[in-house]
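Of the protein chains in this complex, all but one are displayed in their positions.
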Amino acid sequence: MRLDGRNQDELREVTIVTDYLKHPEGSVLITVGDTKVICSASVEDRVPPFMRGEGKGWITAEYSMLPRATAQRTVREASKGKISGRTMEIQRLIGRSLRAVVDLEKLGERTLWIDCDVIQADGGTRTASITGSYVAINLALGKLFNDGVLDTYPVTDFLAATSVGIVPEHGVILDLNYEEDSAAKVDMNVVMTSSRHFVELQGTGEESTFSKEELNLLLEYAEKGILELIEKQKAALGEWTAKIINNRDQREEGCS
Amino acid sequence: MRLDGRNQDELREVTIVTDYLKHPEGSVLITVGDTKVICSASVEDRVPPFMRGEGKGWITAEYSMLPRATAQRTVREASKGKISGRTMEIQRLIGRSLRAVVDLEKLGERTLWIDCDVIQADGGTRTASITGSYVAINLALGKLFNDGVLDTYPVTDFLAATSVGIVPEHGVILDLNYEEDSAAKVDMNVVMTSSRHFVELQGTGEESTFSKEELNLLLEYAEKGILELIEKQKAALGEWTAKIINNRDQREEGCS
Amino acid sequence: MRLDGRNQDELREVTIVTDYLKHPEGSVLITVGDTKVICSASVEDRVPPFMRGEGKGWITAEYSMLPRATAQRTVREASKGKISGRTMEIQRLIGRSLRAVVDLEKLGERTLWIDCDVIQADGGTRTASITGSYVAINLALGKLFNDGVLDTYPVTDFLAATSVGIVPEHGVILDLNYEEDSAAKVDMNVVMTSSRHFVELQGTGEESTFSKEELNLLLEYAEKGILELIEKQKAALGEWTAKIINNRDQREEGCS
Amino acid sequence: MRLDGRNQDELREVTIVTDYLKHPEGSVLITVGDTKVICSASVEDRVPPFMRGEGKGWITAEYSMLPRATAQRTVREASKGKISGRTMEIQRLIGRSLRAVVDLEKLGERTLWIDCDVIQADGGTRTASITGSYVAINLALGKLFNDGVLDTYPVTDFLAATSVGIVPEHGVILDLNYEEDSAAKVDMNVVMTSSRHFVELQGTGEESTFSKEELNLLLEYAEKGILELIEKQKAALGEWTAKIINNRDQREEGCS
Amino acid sequence: MRLDGRNQDELREVTIVTDYLKHPEGSVLITVGDTKVICSASVEDRVPPFMRGEGKGWITAEYSMLPRATAQRTVREASKGKISGRTMEIQRLIGRSLRAVVDLEKLGERTLWIDCDVIQADGGTRTASITGSYVAINLALGKLFNDGVLDTYPVTDFLAATSVGIVPEHGVILDLNYEEDSAAKVDMNVVMTSSRHFVELQGTGEESTFSKEELNLLLEYAEKGILELIEKQKAALGEWTAKIINNRDQREEGCS
Partner (left out) sequence: MRLDGRNQDELREVTIVTDYLKHPEGSVLITVGDTKVICSASVEDRVPPFMRGEGKGWITAEYSMLPRATAQRTVREASKGKISGRTMEIQRLIGRSLRAVVDLEKLGERTLWIDCDVIQADGGTRTASITGSYVAINLALGKLFNDGVLDTYPVTDFLAATSVGIVPEHGVILDLNYEEDSAAKVDMNVVMTSSRHFVELQGTGEESTFSKEELNLLLEYAEKGILELIEKQKAALGEWTAKIINNRDQREEGCS
C-alpha cells in the first residue's frame, strides 16, 4: 500500500469543474489529488505566419505555475525574463497531444490557445493539464459548433494523460504524487486515446534504466488510468461526448 | 443607478476565502464582484542584499494576470520576456502599501513575498490585491507568531484599498468594474487604514482633469468603501483582529 | 528654516533655457535648484498601431538619468538590458500628464516623443521633467503651427508639476531636494493646470501614513508652487502664451 | 527499399573520429550518413551550486547547429537572444542520458560539460549527439583516470541512441534521414545500454497515433540499431572498452 | 626564431578546403596553423529593410566560436542571451571587408550571409575568417553566375587578411598565434587587396603605444603575408580566379 493508501494501479481522486472562468470560450478547473490546474481554451481567428493560407487550424499551449503552487516558492519566469526548459517541454507536449485528436482542417484557419495555470502542485501537473485541456477545448469548440462557425465537430477521439513510474519501495505505480515522483527511479508520461492508441510516450530513467518487462507493466497501468480519466471527461462533456464517440467510430470504420 | 444596479457609493459583493492554497504560509481567494485574485504570502528567512544587517524585515509583492483573466487573451509577460510598466507599478504599490502597516523591525530579518495572481479580472484588480494580501500576510504572520518565531505581533493597523472615479454618465462612483473603468475620465486608487489615514493616493485624469471639490467627494466615497472592506477583513481574520486593534490603539495612544 | 534657507512653501530657483539642442523640434534645459533636465520633443508623422485610423495623435515620454547624475554612479538601464519599475512609472506619468492638456484630435495622427534626460539630479527630477517637457512640446507644436501643419493650436491649458512632502523636522514642505526627499515620511507629486485643476496626484506614505488635514496642506503648498512654475513657463514661451490662455479661456467659457 | 537503398532496419554508415579537436579533454566527430556532429567533453573541477557538498559529480550538455547545417539557413540562437524549446529539450535529453551510465559519486565533485555542435544535419542529430558524446566523455574520463585523478573508472555501461519511426510509404523504419523524418507520422528516439535497458524512450505521434503492436516493432528495430552503434563505440574506445564491460558485468552480478 | 620555428615575417601553414559542407551555396574549411574556421556563404533573395528598392545587394557576417575552440571552455553567447562586444566587432569587420570587393549593384537585391564558425582557435581567428569567407562567397557567387542569375561576375579584386604585432621578445612579427598574441604589446589586423590597397587597418596598443616607424614595418610584414594568402585563394578558386583578375585589371585601367 502507498503512503496515501492507494493501490499500485489506482488513480487519485479526480474532479473536473467546467466553465470555471467567465471570459474564456472554454475553461475547466481540474483536480487530481492535491494537484489543481486551471485550463482555458481561447479561439483566435487566424493561424501563425508559417501556416497561413493552408486552410488548416493550429493548437498551441502555454503552461505556468503560480509561485506558491509548490512547497518552496519558485521564481516567476516573467521575473527571470525567460522560460525554463521544463516549461517549454511541457508546453510543446500539451500542444502536440491535443493536435493528435483534432482534425485541423475541419478547424479552419483558427488557433486554439490553451492556457494551463497550475494553482497547486502535487505531482502530475503536465498530465493533469492535458486531461483538463482536452475538456476545455471541447467546450470552446462546442461553442463554435453551436454558433454555426464549424460545420463538423472536429474532435476525433477522447484523449487523456497520466504518469506512471518505478519507485524503489513499491515497484511500478500509477499516478505519482510529488513525494512518489521525487523518489522514482523511472518516470513515464503517457498520452492515449480511448482507442488505446498512444499519442505520446516519454519514459526516463533518472540516473537509472528500465527493462522491456518493466516497460510493459508501466504501459498496462497507464492504460488503466487513462481509460478511467476518459470516463471523467465523458461525464464532464455532456452533449459533446456522443459527437466524439461518433467521430471516433466513423474514423475507425473507415480504417477497417 | 449604475448598470449593475449599485448606488454611486456602493461596493460590489466581496468575499474572502482564507487558507485557499495548501503550500503558502498564508493565502486567500478574494472576490470583488467578478474580480478574483489569489493572494499568497510566503516567508523567507532573509532580506534583500541592500537591507542586510539592519535588523529589519522587508515586504515585496509580485502581481500577474492569467492570460484569460481578461475578455481578450493577453500575452504572458514570461513569453514576452519582460514585465510591463503597468505590472511594475502595481507590484510596487502593493509592497509599499503593506509595508506601511507592518512594523518591519518587529518582523526581524525576514522577507514576506506577496504573490497576487488575478484569476478573473473585472476592474479593481490592484485594489483587490491589496485588500486580499493584507489578510494573507496576517495569516502568515499569525503562523510565525504562534510558532514563537515572533515575540510581538507586528501589524499596526488594518489596511484596505478601493478605486473611485468620475464617469461622464454617473459622476463620482465607488468601486468601478471594468466597463465603468473604461469610461472613466478620472480614476483614483486609495489605500487607507482603519484610522482613516492615507497610505497611497493615486488620482489620474485620463486626458482630463479634476477639481478640488471632485477630489473631496472621491475621497469621501473611498473612505466609506475602505471601512466596509476592513469589516470583511476583520471577519476573515478571527483571533488576529483583536491583536491588530490592540496594536493600533496602543500606537495611537502613544501618539496623543 | 530649511537647510538651504528656504521657507516651507518656497520653490528652489528655476530657469528654463529654450531651444537648448540643435536637432529636436522643441527642446529646453530646465534647472530646478541643482536638478537639471534636458527635455526634448520630437514629432513623428504617425501614431502607434493601436491608434491608427482614429484621426487622433499621441504623446509618449521616455526618461533616463546619466549614470553620474547622482551622487553614487547608477548602472545604465541599457547595460542592465531592462528598464526599472521606477523609470517606467515616471515615463507613464509624464506622458499621461501632457496628454491632459493637448487636444489630441487637433494634433492629428502624429506622435510627440518626449525625451527627458536628467543631467544632474537633486530631487524632483520627475516633476522638473513634466514642467520642462510642457515647454518643449509647445516649442515643437509652435513650429508645426507656424509651418501651417496644424490649423489650430492644440494646447488647452498650462501645466506644471512639483513635489510636496512631510519631513519629520519641518512638517509639510514644497519642492524637496534630494536630502529632504530621503528624510520624508510622506512624498507627493502633484501635476496641475493654471485653472487649478488636478491632472495627477500621487501621494505615498513611506512606511508611514498621512491624515486628511495633512493632505490639504500638501495640496495648498503644491498649488502655490505650480502657479509660480507656470509663470516661468509663460515667460519662456513668448508668443505661444497668449494662444494657450485664449484656448483655456474659450474652453472654460464653453464649460460654463 | 528506402530512397537511399537501405532496408527498413538498416542504419546509415557511421564513423567516429576520436580526439578531433586540440583543446577539449575528450572530443569526437561522429558521422551518421550526412549528419555530422562535433562532440566535446570538458572537465570542470566543481559542480553547480545546487549540488555542492554532496560529494557527487554532474553531467550537463549543450547543443547547437551551425546556421548552415541545414538546407535553409537557420537564425543563430545567440542572435535571437534565446534558446528554443527544441534545443532545450535536446540538451536536457543528452545530459540525462549520459548521467544514467556514469556513477556520479565516483566522478567526485566535478562537472562534465558536453558540447554537441552539429556541423551538418540530415536527421537524427540528437541521437548522433548522444552516441558521439558517450565516446567523448570516455576519452575525457580516461584522461582523468590515467592522471590518477579518479581511482575507479566511473562508466557503468555502454550507451547509444537512434531514432525509429513510421513513415506512410515504408511502415516502421530505423535511423530516419531528414527526408524520412519530415514524412513520418510517428517519431521515436530511443536511448539504450548494451544490457538492452532503456534510458530514454520518447515516442510522438505527429497529428497521429500508434498502437501497442507498432510500438513493439519500433522498439525491436531500435534495439538492433543501438547494439550496432555500440560496436562502433567499442572500436573507437580502445582500452576503455574492457573497463566498461568489466564495470557492467560486476554491477549485473551484484544485481543477481 | 619564434617558438614554433617561424621567421618574423613568416605565415603559418595555410590550407583551404572548398565545398566543405553539403548545404550552403559556398563553404570552406580554412586552416591557419592550429586555427580552423568553417566559413559558409548563403544567398537570400532580398535585402534588409533599410536597403529595399535601391537595386543593390548586401553582405553581412556572423561569427561564433565553439565553446571548446579555446583552451578554457567559453560560455556560449546563446546561453548568455547576448552577443559580446568582441563578437560584434568581428562580425562588422568581416562584413565591411567583403563589401569592399563586391560590386553590390551587380549583386542585385540579394543578401550574402557569411557564417564563420571557429572550430579550433589558436590566434588570428578574425583574419582567417575574412580570408576564408572571401573564398566562400566566390563559390556562392560562382553558382549564381553559372545558373545565369548574375550577368556579370561582381567580385572586383582579391582580398585577404592577417595579423601583425609587436611582441617584447621578438619585435614586429607576422601572423601571431595565441601565445604570441597574448604577449603582444601592439596588435594590428590588416585587410588588403591584391592591388595592395587597404580595406581595413586596426592597430591597437595594449596598455602601450607604437611609433610611425613601427607602423611602417608592421604594414610591410602584413603586405607580404596577405599577398601569400591571396596565392592560396587563387589556387582554391579555380575558374573564378581569372574572372576576378580580369575585373580588377579592367577597373584599374578605368581608373588610370
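Order of writing sets the chain letters: A, B, C, D and E. Residues in each chain are counted from 1.
The rule we apply is simple: a residue touches a chain if its C-beta (ideal position, glycine included) is under 8 Å from a C-beta of that chain, and two chains touch if they have at least 3 such contacts.
Given the structure is predicted, the values throughout are model-derived calculations rather than measurements.
Peer 1: Of the chains you can see, which ones touch the chain that is left out?
Peer 2: C, E
Peer 1: Quick one: say which of C:21, C:217 or C:245 touches the chain that got left out.
Peer 2: C:21
Peer 1: Considering the whole complex, which of C:17, C:51 or C:66 touches the chain not shown?
Peer 2: Here the residue in touch with the unshown chain is C:66.
Peer 1: To test your reading of the contact rule: which positions on chain C touch the chain that is missing from view?
Peer 2: These residues of chain C touch the chain that is not shown: 21-24, 27, 34, 38, 40, 42, 44, 62, 64, 66-71, 73, 76-79, 81-83, 87, 113, 115, 117, 119-120, 122.
Peer 1: Since one chain has been left out of the picture, which residues of chain E touch it in the full complex?
Peer 2: 82, 84-85, 88-89, 91-92, 96, 99-100, 104, 157, 188, 193, 195-212, 215, 219
In the analysis below, only the chains that are shown with their structure count from here on.
Peer 1: If each hop has to land on a touching chain, what is the smallest number of hops from chain A to chain D?
Peer 2: Between chain A and chain D, the shortest chain-hopping route counts 1.
Peer 1: Which chain has its C-alpha centroid at the greatest distance from the C-alpha centroid of chain E?
Peer 2: Centre of mass proxy via C-alpha means gives B as farthest from chain E.
Peer 1: Could you put a whole-Å number on the gap between the CA centroids of chain A and chain C?
Peer 2: 52
Peer 1: How far is the middle of chain B from the middle of chain C, if each middle is the mean of its Cα atoms, in Å?
Peer 2: Distance between chain centres, rounded to whole Å: 29 Å.
Peer 1: Whole-Å distance, chain B centre to chain E centre, using C-alpha means?
Peer 2: Here chain B and chain E have centroids separated by 61 Å.
Peer 1: Give me the residue numbers in chain D that touch at least two other chains, ranges are fine.
Peer 2: Expected reply: 82.
Peer 1: Using the contact definition from the top, classify how the chains connect: line, ring, star, complete or other.
Peer 2: line
Peer 1: Check the chains against each other and report every pair that touches.
Peer 2: Applying the touch criterion to every chain pair yields A-B, A-D, B-C, D-E.
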